[in-house]
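These notes concern the structure reproduced below.
Yeah, one chain of the complex is gone here, protein chain that is, but the others are all in their spots.
Showing chain A:
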Amino acid sequence: MIKTLSTSVLALCATLGAAQAQTDINWWHAMGGELGAKLDEIVAAYNASQSDYRVIPTYKGSYAETMTAAIAAFRAGEQPDIVQVFEVGTGTMMAAKGAVYPVYQLMADMGEDFDPEGFLPAVVGYYTDTDGNMLSMPFNSSTPILYYNKDVFAKAGLDAETAPKTWGDVEAFSRKIMETGAAPCGFTTGWISWVQLENFSAWHNQPIGTLENGFGGLDTELTVNGPAQVKHWENLAKWQKDGTFQYGGPGGGADSAPKFYAQECAMYMNSSASRAGVIANAKDFEVGYGMLPYYDDVEGAPQNSIIGGATLWVLQGKPEEDYKGVADFFTYLSSAEVQADWHQFSGYLPITEAAYELGKEQGYYEANPGSDVAIKQITLNAPTANSKGLRFGNYVQIRAIIDEEFQRLLSGEVDAQGALDSLVKRGNDMIRDFQGANG
């Protein structure tokens, strides 16, 4: 009895000893539901693979909540080592020079083997500074694609295997679908800001802002009130009026997905990371995939689409030991196996060439049609200054302004030119504010 007891005490001491020798790495993230479970799985595998560090993932709510929580924690000196920040927060994080530990520097300081060349340019381009240094670690990046209902297409007498290529196709297909009564609405979309303005501009090689979409400095200004964007928004308003297009609400457009799932709208544009959800919810019909539509009379279209999603930022003010662990964990996280697994599970883009190659070798894309549309679309052409991404301060608020102006357009308060002009003016005020606070 005493012997068993002393053995267990010894065992307990040993575990405690081991636990104390481990360095805890805190990671705050915004991945709920299935994605969160997968993330926990990835972290658990890392923790089991070595005994020096223990990564503790914590779900902090939405992207905005996670970012606010991390900033508040930083101000109180209680910041996590790693925080997941959505792409629109990039401008804010980059400007906070004393608060973030740039990833390229971290990897170099910790002597970790790190090759930025191995990452997809379309992904890392968004997160590098003007000298080409990677500031944060890409984790979950996606790009919008087009989903369509094959059954409705067939019912309307369209070819179920052909996705619309141009906006002209979208209009013609929608008309046919509605006239034949195959579905009451042509198309809907998530993320008006991200899909129908930012990606629309990049896809048509139109500038979103001056100074290379803001990559060149805080002195940038928005330029989304160009003729191509005005024409597109004018069309969206017109299509909304005649029922071709149904609006799914601001932000992510929460009401758009149900319209597609319920077979009310035949086409649906949203993140490639929605793929798993679409497949799970499209119980009674087959889903087809296509690239985003473009206007064939706009020169330079289609160019390439840009990403959304989030990256991992390392925060300053932690002991050296922590950073060693973070560097080690990042190496694990960007390994081809982990990346391919995460990409195939979630529909996010593979962030490294190696992960993409691995998927090809595994025959994943052949077995899962449509799963490579996103990566093909984002790498369609070498990114130009207009299609590398965007970087503006206070962009979270500017996204809200985009939604507001779009709502004003749809409610008939203003026309497309008026909405986009007002958007540019209000957005520029936000950018000037940010410049004032950070310049």
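The criterion applied here is as follows: a residue touches a chain if its C-beta (ideal position, glycine included) is under 8 Å from a C-beta of that chain, and two chains touch if they have at least 3 such contacts; residues count from 1.
In this text, contacts and distances are computed from a predicted model.
The listed options are "Oxaloacetate decarboxylase beta chain", "Multicomponent Na+:H+ antiporter subunit D", "sn-glycerol-3-phosphate transport system permease protein UgpA" or "Cobalt transporter", and the UniProt record of the chain not shown names that protein "sn-glycerol-3-phosphate transport system permease protein UgpA". From the options A:40, A:255, A:353 or A:421, the residue with contact to the chain not on display is A:255. Checked against the full complex, the one of A:114, A:127, A:215 or A:247 touching the unshown chain is A:247.
Residues touching the missing chain, restricted to chain A, are 64-65, 68, 71, 74-75, 92, 95-99, 247, 249-251, 255, 258-259, 262, 264, 394, 396-397, 400, 403-405, 407-408, 410-411, 413, 433, 436-438 (touch as defined at the top).
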